[in-house]
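A single protein chain has been omitted from the complex, and every remaining protein chain is retained in its original position.
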Amino acid sequence: MNEVMLLFIVLFPFAAGVLVSLIPFKNRKAMLIFIETAVIINSIMVWMILLNRPAGTFTMLKFSGNLSVTFHIDGLATVFAGLVSLLWPLATLYSFEYMKHENHEKIFFTFYVITYGVTLGIATSANILSMYFFYELLTLVTTPLVLHTLKREAVLAARTYLYYSIGGAAFAFIGMIFVIIYGSTSDFIYGGVMNIAPHAENTNLLLFIYVLAFMGFGVKAAVCPFCAWLPQAGVAPTPVTALLHAVAVVKSGAFAIMRLTYYSFGTDFLKGTWAQYTVMGVTIFTIVFGCSMAVKERHIKRRLAYSTISNLSYILFGVTIMTPLGLVGALTHLVCHAVMKICSFFCAGAIMYKTEKSYVYELDGLGRKMPMTFGIFTVSALALMGVPGLCGFISKFNLAKAAVESQNTFSYVGIGALLISAILTAIYMMGIVVRAYFPRQDFDQETIADAKDPNWMMLLPLGLFTVAMLALGLYPTPLLELFRNIAMGLF
Amino acid sequence: MEFLRNFPCFSLILTMCASIVSSGMNGKWARRLNIVVIVAVGLLSSAALYLTVTTNQCYVYKMGRFPAPWGNEIRFGVLETLMALFFSIIMLLSVLGGRKHLFEELDPFKENLYYVLVNLLMSSLLALIYTNDLFTAYVFVEINTISACGLIMIRESGHTLEAATRYMIMSLIGSGLLLFGLCILYGITGHLLMSNIKEQVALLVATDQYHIPLVVAIVFIVVGLAVKSALFPFHSWLPDSYGYSTASSAAILSSLVSKGYIFLLIKVFYRVIGFEIITESKILNVLFVFGLCGMIFGSLSAIKENDIRRMIAFSSVAQIGYIYMGFGLRTEAGIIASVFHIFSHAASKSMLFISAVGLTDVSGKSKKFLDLTGAGYRNVIAGITFTVGALSMVGVPLFPGFISKILFARAGVSVPLNRMLPTLICLAVSTILNTVYFMKTVLRIYTPVKTDYINIKWKENLCCGIVCIFFIILNIALGMYSEPIVELISRGIAMFA
Partner (left out) sequence: MNESVSLLAAILFPVLSGAVLLLLKKLNDRRKVLIYAGIAMGIAGVLILNALLGKEKEILLFFLTEDIPIVLKLDNMGKWFLAIMSLIWILAGIFSFPYMKHEGKERRYFGFYLITLGAMAGLGCAGNLVTMYAFFEFLTLASFPLVIHNQSREAVMAGLKYLFYSLFGAYMALFGLFFLCRYTDTISFIPGGTLNMELAKGNESVLLLAACLMIVGFSVKAGMFPLHAWLPTAHPVAPAPASALLSGVIVKAGVLAVIRVIFYEFGADFIRGTWVQYVFMTLSLITVFMGSMLAFRENGLKKRLAYSTVSQLSYILFGIALLNPVALTGSLLHVAGHAVIKCALFLCAGAVIFQTGITTVDGLKGIGKKMPVTIWCFTIVSLGLIGIPPTGGFISKWYLAVGALESGIKGFQYAGPIVLLVSALLTAGYLLPVTIKGFFPGTDFDYGETKKCEAGAAMTIPIVILAALSVLIGMFPNTFIEFISAFTAGLM
């Protein structure tokens, strides 16, 4: 497969997105068909590329000196690009139905499709500058999506989102510069590229910079204390919250941290230093903090957003274990959480779309009226709790396994945090499920008489995600094999 | 080929003559002449750039064939010609972009006067760039001050008069300091030509003579030029004069006038004192600290500001802080970064001023934030242009701000820790602060509002629209293909020595 194709998968969504806003479609249906076709074509292209991986790199842009925007596909890129390309067509399908009751769809879909390209850009970046480039771009193209309703709170949310994201990128930028200057190359190479020996006296400085960059990229991955933007951004339409704020954007942050830790700074350098303990402490705190906030929160989407915060730090916790197994755990949770969270968000969206109820205490008795939606929501809740047989258990198991294997006392604390978070997850998710299925005795069924399941465009993605959760939960072996190869640096 | 070496001199003379000629013309013809002249200067400069790049050497051009030390010299290399070319582009775009406003805000009888001042300013800038003689430089600094003052004042309102007065006072203090410095330098070296002074200074330093006078001279020159270019504690004149003058003037002032002084300062560093001597003196430390403070406090003031033009003006204070911070790094890489930032800031800031005017036009001429709500929908092109400028200022990849940020950071990483960390932290913090006020504005102009403002017609504002598009192209080109420019800058700086 030609390397130029790497450029294609990034630019094609751009072109398609721009065309969406330029072509005067005859009717809504024509536009939707166009969008879905474009997205599916791109996904197919991505998979064709992933299956016949080009060995070389493709340089799109040269800034100055050795700084360039370059694409390359390695194991980690395969995972992220593969994940994104599977989720995007389904999420797009879902959003067709959801966006019916929102205005100016054209702008929405323009940016929605463009974001696909940008996310793939992050996935396929060959060096840290390219990643930074797409990382910033991601902030910009997703802002209009947050802004979508143009209501006051949307504007405030978009503002917060921008401040946090660009602010975080500013610190990540420092880390990037250090990698460029101190690294033998700025490309991503498993095991790290830093030239430590000549700068032995600067070890502490480099560690400090690592922490800084970790927190910088961590803003997108919503580590505490930089997580306030995520629940706020929940004002965006649900497809955005689900796909972007549960998958693409936040996972880009986590992905960037993986790259930073395993591919730029290198775990040999970081392991056992104060930097590792610092970042691990942050993730452990965030795990517990996110869950506690989710328990407190009454708004469904914001509750799920807090849940995302906590779950992202699972991934980051895996990363900060800094062993190959840690990376395996992190990648497993990256994939599993994507499926679980997009599923629960879509259910929440379907509920909001069909009943216009958005607070937990309004959901009484809906379980009967929307059996499919709530059935799937229950499955995703159980998966998030880590019930064996569903994918959440696998990822939790792998993370804990890595933590135990690392024989690092501090990571034992992390296991404790995972489990505290699991019980809190049970509280905030089962709270919803129980309410929906077992309304209070005196509940009047008439008030929700006309609630019903959404149509196939919403249910199809939900069904597929459920199948995915089960499949990943029962037969994750091939995927784990892939991750293990990546973490050994083989793939 | 040899003929090309006359071009810088031609462009100087051309602009001066044009300013004299246009004083006798009416507004319309003066305007046309002005555009022709600027375009001509651009062409001449690019021809000269071509010459210097291909031959890879710098040329000394003796005015009136008198040899040094009596004669006056012009000296140009890659950097000078590049700078001249760039200045003329920005000048052209700024003048064209604010043209509509000139009609509205100026007394019709004074229109030609405006172009007289613009031509004069252009000639003084060119002179600052090309001259190899310190006293000539001083003379043109004064001319520059006067013409800039005129540009501020030409829109007659209470604010501008006050602003111009302030500007005048601060500028004259700056020129005074500069003059003192020059006098001392002349006193201890006996020369006015830069190359001669440099030899003498090197000799003095080697023999350890006149140590204190030399330092005092350096301090005077540096502080004088810093005052004139609005380095942080001396920036009080800036917001008013940029904020209330007519759009073109603001764009020109912010992106060119202060940059002319900074370029002169670089020349002083390299061509007059010698870079090694400058780096050994403590003056750069002071500039470093002031630069950092400027980056932070400029942005903080901008955040507090409620008037879009003044906000952009405060942002200039911050950006000038970047440039001085680059000097303060005391390395060649720092200087290169600063020079690149001169370019990128000039391109972005003039664009911001022009587009901000486009936005205020559709908001009932109000510069207040609240009134700007939704302006991005009413004047689409200005909205996009402003967004691009804002992104560039924030330092988003694809735009020139990002490249200068990278250059600054790379320069910053290679210096000792006590400079590295402040540089990097301030860069990051300042990025965040920039985000706060620029993104706030961008979101504001894209927040819809129900008003009865008239949407601007594309045709009515054709000139401004085209200028905006050119600005966008210029910025993106600078952001994406920065490599040759950085290359030229480093070659140019190498030629200085």
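A few remarks follow.
Order of writing sets the chain letters: A and B. Residues in each chain are counted from 1.
Going forward, contacts are C-beta pairs under 8 Å (C-beta built on N, C-alpha and C of every residue); 3 or more make two chains touch, one makes a residue touch a chain.
No experiment lies behind these values; they were computed from the predicted model shown.
Between the chain not shown and the residues A:403, A:436 or A:487, the one that touches is A:403.
Considering the whole complex, the residue from A:180, A:426 or A:448 that touches the absent chain is A:426.
Remark: the omitted chain is touched by one listed residue; of A:382, A:468 or A:486 this is A:382.
Chain A residues in contact with the hidden partner, per the touch definition given at the top, are 382, 385-389, 393-394, 397-398, 400-401, 403-405, 407, 409, 412, 415-416, 419-420, 422-423, 426-427, 430-431, 434, 438-441, 473-477, 480.
Rule of thumb we're sticking to: only the chains that are shown with their structure count from here on.
Separating the centre of chain A from that of chain B, both taken as means of CA atoms, is a distance of 43 Å.
Within the complex formed with chain B, the residues of chain A that make contact are 61-65, 67, 132-133, 136-137, 140, 147, 150, 155, 158-159, 162-163, 166-167, 169-171, 173-174, 177-178, 180-182, 202, 205, 216.
Interface residues of chain B, counted against chain A in their complex, comprise 391, 394-398, 403, 405-407, 409-410, 412-414, 417, 420, 424-425, 427-429, 431-432, 435-436, 439-440, 443, 446-448, 480, 482-483, 486-487.
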